[in-house]
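Below: the structure, in structure tokens.
A protein chain is absent from this complex, but the other protein chains hold their places.
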Amino acid sequence: MSIVKKPKAISNWYLPGILSGMGFTFKKLIKNLFNPKGMPTLNYPEEHYQYGPRFKGNHVLTVKKDGSLRCTACMLCATNCPADCIKIVASEHEDPTVEKYPISYEIDMLRCVFCGYCEEACPVDAIRMGPEWQTPALNGGNFTYDIQHLAYRPNLKGGIQSRLDDEERHKAGI
Amino acid sequence: MLKCKINGKEMEVPQGTSIIEAFKLSGQDIAHYCWHPGLSVAGVCRLCMVEIEGQPKLQIACNTMVQDGMVINNNSETVKDVVRWGLDFHLINHPLDCPICDQAGECGLQDQYMQFGKYDPEMAERKVKKRKVVDLGPTVVLDSERCILCSRCVRFTDEVSKTHELGIFNRGDRSEIGTFKDRPLDNKYSLNTVDICPVGALTSKDFRFRQRVWYLKTAESICPGCSTGCNVNVYYNEEGLWRVRPRHNPEVNGHWMCDEGRDTYKYVNRKARLLEAKMGHRDNWTLESPGAAAKAAGQKLREVIEAHGPESVALVLTGQYTTEELETAVQKFKGDLGSSLVYHWVNNPESFEDFDGILLRGDKNPNTKGLLKILEQEGVSLTWKDLESRVQQGQIKTVVVAGPENQSVFPDFVEKVNLLAGVENVVWLTACPHSVLDSREKATWQIPLKTYIEKAGSFINHQGKTQSFEVGTVIVSSALTLAEAATLLVGQELEVSSGDRLAELTRKKNFFTETRGAL
Amino acid sequence: MEIKLLSEHYDKPEYRSLEGYKKHDGYRVLAKALKMDPKAIVEEVKASGLRGRGGAGFPTGVKWGFLPDNGEPRYLLCNADEGEPGTFKDRLMMERAPHQLIEGMIISAFAIGSKKSYIYIRGEYDDSIRIVREALKEAYSAGFLGQNILGSGFDHDMDVYVGAGAYICGEETGMISSLEGKKGQPKLKPPFPAVKGYLGKPTIVNNVETLAAVIPVVDKGAQAYRQHGTEKSAGTKLFSVSGNVVKPGTYEVALGYPLMDLINNECGGLKPGRKLKAVIPGGSSAPVLTAEECAQANMDYESLAQLGSMLGSGAVIVIDDSNCMVDLLGVIMHFYHHESCGQCTPCREGTGWLNKIVHSVLSGQGRLQDIDLIVRVSEHMMGRTICALSDAAALPAISFVKKFRDEFEFYVREGRSKVKGAAHVEM
Partner (left out) sequence: MADFQLSAEGVEFVKAELKRYETPLSAVIPCLYRVQKENQGWVSPESVSYLSQLMDIPEAHINEVLSFYTMFNREPVGRHHVQVCCNISCAMNGARELTHHLCKSFDVKEGEVSKDGKLTITRVECLGSCGTAPMMQINDRYYENLSPDSAVKIIKELE
């Protein structure tokens, strides 16, 4: 697929190219030495880049007002997932208005391709892809995220509330 | 024969055919909910409207008989408009909770709305609230809000099972189906109501929320539950079987099957199966691959025959195997081992002739007729008494038992195993393990066999009708069929099959992609 | 002017008893009829142009002619399940002249060759049930019912069956279902009840007034009966007038009588100071007529059909200008929602939907598009169901909205009625 260019005589003569490259580098070096604030790069990991709110990073399972999981275990995300990394086990809920909920919801993060199809497929705003994108773990760390992690990990501070509330829906008679 | 024209297509139908049946015969689509070929006509969903030339009003196709020369269509704008609104009327009080509903994916409302719907809902009022998750009985759960009151289930209990448990209570849009408080929906055919429910109002407790239907593939098979031999569709995925539903066959089971037959998938799944061969005796078992174990058992058989003659070896068969398997087993046993001691294990002789008038029969083997035919063909006429006396006299040193797949319908299972307690070697071919086998004191080979869904063959039902079936899916791939086990037991090698056919069969298309919307 | 073919003696209390009834020529026509050829009676009724007085206006003689000649037992059912809002003529007839009904029924049964008949009376009419039952006892003891009636060799049994409160049982197949001990849900047609009705046997269902009207037809002959009324709507009819008139009640006039005359002459006109706004001429399921239309309306089947309404059961509901049409439609829609049997989807869901839309307008939550939606939903309910209840709900809805659209729009915009002082009362 790559484009092959026929070498011309002038391109065999590489010294001017090297020099102009070095020149550019030195120019930047001098400029950044005197004006470090103008540098476009970050000192990772001390500094973090702030992505936009629509960035599709790590998954979050949203919760209802009472803190229970919003997910109804319809499995549309799992059906839609191109990487086949979502595993859900559904069960009967004791509250007939809820009826169905997942007793297990696991995402294999090592298989996930962050395509966002799960978020798009979700009819009840139960899964979102949040702004977090760092998922480091030590050797042997667990990359299969379960409900506890997806919905209630400490930095979610008690969980993200879903926009769609079933109870309100029931009250409105929809 | 009557001539008629449906949507421009000329066709001939027999006298007494309703228009909707003619539509089905011609293979054209027509929206409907309440009509079911196995039930009486209710004419209440008002969706199967057709235009008949010469009649000013639209007619419902289910209650109008085809007359000679009728010109019928359902693709005019008038009819389409009526069907669109008819579907909207169905949906105005139907909750839009398809994500939760277990019917999603095989729902009549979803399918037909996609095909005929209005796509422009105007209902802005509150929906009628009704009861949700109502326990109707041991097998079925009702969601009244999802019910579209097509009355199929009520007609089923009135006309087919004749148990009259269900009724439609109240009137108007407050109507809901239900049972009366101390008469739950508890009959041997109750799950048929779930099958015929076009929406997710009635769901099976056994299947509910366990799988999404679009994950399941389907295979055609024959129910091994009794000698009726109902035609079934088996729904499976890579984990195993999930449910069994009836497949229409007017000669055998019509549209229905019993609840008992639906449970037969349970012993097929890995959880219930014998996954590896066991050799040895009580508290001293070695695990082995089925093939190797069968070869080892065959070795033992031949040693016994050398020492005590061929009459020291007996074969016990049950009517749970395909005719082809049984034939191979008997032929190998008689021809290659030279023993003529072949016995038929009858599980419940006293109730063999029972019949409940609908489908269920007392003979709980799918292929008793087939076994009898093979035995007759091979000239075997030994009685069970003969085996008993030979065992008691100690003449028999080794017994090969083709044990039942479905052990629960063999009430005399333990008794029969105990009868063979004194026999030195028992080769027990079985799909499922049993604790009585594990506690046998003398040498035993437990060799895993395949179940009905994992093999091809044919059953002969009580009518004498031969029904063939193909491999549906494979759950324990190393297990043997009875024919393979018999071949290995007599010391022959198996023919190696390429496996392509199997792969092709298990990769069959999803049922729903082919028959969506078919109610 | 009233012409009292049927109701001549209704004001006499003794008419209720057998003796009193006989004193006024009662059961004379029966004796005459039993000497006639049954087929001749059917022909006479056909020739008289008598049409069903229950609502649909189907020619009675023609209906009788549909009976198949296959030797099966036949049943005659009298429809006394008078449920159409605004109608109360059958109650009057049963309470004032039960023997008239019984006589008419015996003659009709003789004509169609039925040995068993039922009078299906709505359960709320406790007085009527008691009086008719009493009259049946008298008739049996006097030999008008039972074996060999009046020595003619004709046997007939009659019984009262009491309904239990369902408007839909006034529909003939609904009534048959109810009589069979089921829910009163109408049955699929075809087969029609005249071919397969009660318990699958040929059955004729007629209204109380129709059966009573057979007496004058047989008595004086078809031609005499046709002298009253118009060419296509022959005879007299009892009209139940209710609503905002000075003298509401039941009046028997010849068909074709002008509506305004009925209101102004017989009923004493409107209350002083009030103006006529609308009239529902045939029970709540008939489309409403505006005051201008009323001026042209004659009370017969054709004239009203021409105005887009119908004669129905002859229940004239007079509405004066103190009423809010939106509120009244709310009342009517509530009724049909309450009474829909729940069998056919368009009616079951449609009546509920219409009721909700109208009430959301009444509660001030309405949207302008709701007004058109009422018409659209109604149009799609019509002619789509087993029985006519769906149409009965849709027709008034369409006519109310189309003819009084300004009131509906005002209600949606302002959240209150255009008519001063006509506040909606929560149902």
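Going in written order, the chains are labelled A, B and C, and every chain counts its residues from 1.
FYI, a contact is a pair of C-beta atoms (placed from the backbone, for glycine too) under 8 Å apart; a residue touches a chain by one contact, two chains touch by 3 or more.
All of these numbers come straight from a predicted model, not from anything done at the bench.
Partner chains of the missing chain, restricted to those shown and counted over the full complex, are B, C. Note that of C:Asp159, C:Glu231, C:Glu292 or C:Asp372, the residue touching the chain absent from this view is C:Asp159. Here one chain is not drawn; of C:Gly26, C:Gly86 or C:Gly113, the residue touching it is C:Gly86.
Checked against the full complex, the one of B:Cys62, B:Ala104, B:Cys150 or B:Ile168 touching the unshown chain is B:Ile168.
In the complete complex, the residue from B:Ser18, B:Asn74, B:Thr179 or B:Thr264 that touches the missing chain is B:Thr179.
Residues of subunit C in touch with the missing chain: 82-88, 90-91, 116, 122-127, 159, 161-167, 178-184, 198-199, 240-244, 248-250, 280, 284, 315, 317, 319, 323, 327-328, 331-332, 335, 338-339, 341, 425, 427. Touch with the hidden chain on the side of subunit B covers residues 164-171, 179-183.
Going forward, only the chains that are shown with their structure count from here on.
Taken as a contact graph, the chains are arranged in an open line, each linked only to its neighbours along the path.
Averaged C-alpha coordinates put the centre of subunit B at 55 Å from the centre of subunit C. With each centre defined as the average position of its C-alpha atoms, the distance from subunit A to subunit C rounds to 71 Å. Touching of two or more other chains is recorded for no residue of subunit A.
Each of the following residues of subunit B touches two or more other chains: 125-126. Interface residues of subunit B facing subunit A in the complex, by the touch rule stated above, are 95-100, 102, 104, 125-127, 129, 131-133, 208-210, 212, 214-215.
In the complex of the two chains, the subunit A residues touching subunit B come out as 72-76, 79, 90-92, 96-97, 99-100, 123-124, 172-174. The touching residues of subunit B, when paired with subunit C in their complex, are 41-47, 49, 57-58, 63, 81-82, 85-86, 89-90, 92-93, 122-126, 128, 148-149, 168, 170-175.
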